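Notes for the one structure printed next.
For chain A:
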Amino acid sequence: MKSFLKLVNFELNRFFKLYFILMGLTIVSQIVGAFIVAIVYMNDAERIIYERQISSSQYIEEYGVFSFFNYFNSGWFLMPIIFCIALLILYVFFIWYRDWLGKNTFIYRLLMLPANRVNIYFAKLTTIMMLVFGLVGLQLLMLPVEVKIIKSLVSEDFQTSFSFNEIHHLPILSWLYPVRFTEFVMMYGIGLILVAVIFTAILFERSYRLKGIFFAIVYGILSFCVFMVPLLLNSFYTNYFYPNELLVLQLVATIIVLGSAIWIANHLLKHKIRV
Partner candidate 1 sequence: MLDTAGELYEYKKENDYRLLFFKKYKASLCVLCIKLLIHRNVIFREVSKLDMKFNNRDPVYVQVIRYFKEQIAKGFFEPGQEIPSRRELASQLKINPNTAQRAYKEMEEQKLIFTKGNMPSCITRDEEILKGVREELIIETVDIFLSSIKSINMPLSEVLEIVKKKHDAESKGTEEPK
Partner candidate 2 sequence: MIEVKNVKKKYGKKQVLSGLSFTADKGEITCLIGINGVGKTTIMKAIMALIPINSGEILIDGEKIRKESFEKVTFIPDSLAMLPKMRIRDAIEFMADFYKNWNPKRAEELMQFFKLDTTDRIADLSKGNMAKVNLLLGLALDVDYLLMDEPFSGIDIFSREQIAEVFTSHLIEDRGVIITTHEINDIEHLIDKAVLIDNGAVIKEFRVEEVREQEGKSVIDIMREVYLG
């Protein structure tokens, strides 16, 4: 247990610098974006009102009220999110491969630690989850700030109210902040399983190299199929299962997939891994 925590700490420290850059990027881009979107809107509105000599309400009739979606669909807001997601996806792979690269192959050190090697797997998994939650949390904290900035810059008449419940109308944010707890568990649970399966696939490749890629793909597909079984059954035998039963089936499928990912990873790390 101690080794696991130490490894998590170690992995987090390794990504520290890049993580802070990501956070900084997100903050800067979104805040600047908030300012810019609001100011541009106001400038446009004022310009048109001036040019055409119409009143504010006339402008609103024609062009509509300022919608927060202007901001939440803008590049300023979305780009950092997409960038962070892309980078984290890359890191899901790189968090393993970086230990094999370079002259000073660090994987030697990790594999020779006097602890169960599966701790390495768990530590990296936990690290990824923590990185994700960290950014998600950051975004959550940023939202009210951004909304406040915009509200203060766009004059009252042009605004609509914006409540946080409306977040789930937004494409990306609806995925990241599911309203109901069960959905939350589902989303991030699926994310966890996906990362776990990818990790095990990576370990297949690292254990068997070329053959390993083949094993990895087969394993990935198998896991996916097992996971989808309840849903497939449901589509074939519509209305056969109660929702609760379906949930239980899905839970079982999840446990099987996650459990086998962990078990296989443990086996590979103990007996098949190659430096």
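We adopt the following convention: a contact is a pair of C-beta atoms (placed from the backbone, for glycine too) under 8 Å apart; a residue touches a chain by one contact, two chains touch by 3 or more; residues count from 1.
A quick word on the picks: all candidates are chains of the complex that A comes from, given by their letters.
Owing to the predicted nature of the structure, the values given are computational and were not obtained by experimental measurement.
Student: If you had to name the candidate from 1 or 2 that touches chain A in this complex, which would it be?
Tutor: Only one candidate touches chain A in this complex, namely 2.
Student: Please output the residues of chain A touching candidate 2 within their complex, sorted ascending.
Tutor: It comes out as residues 3, 6, 10, 14, 102-109, 111-117, 207, 270-275.
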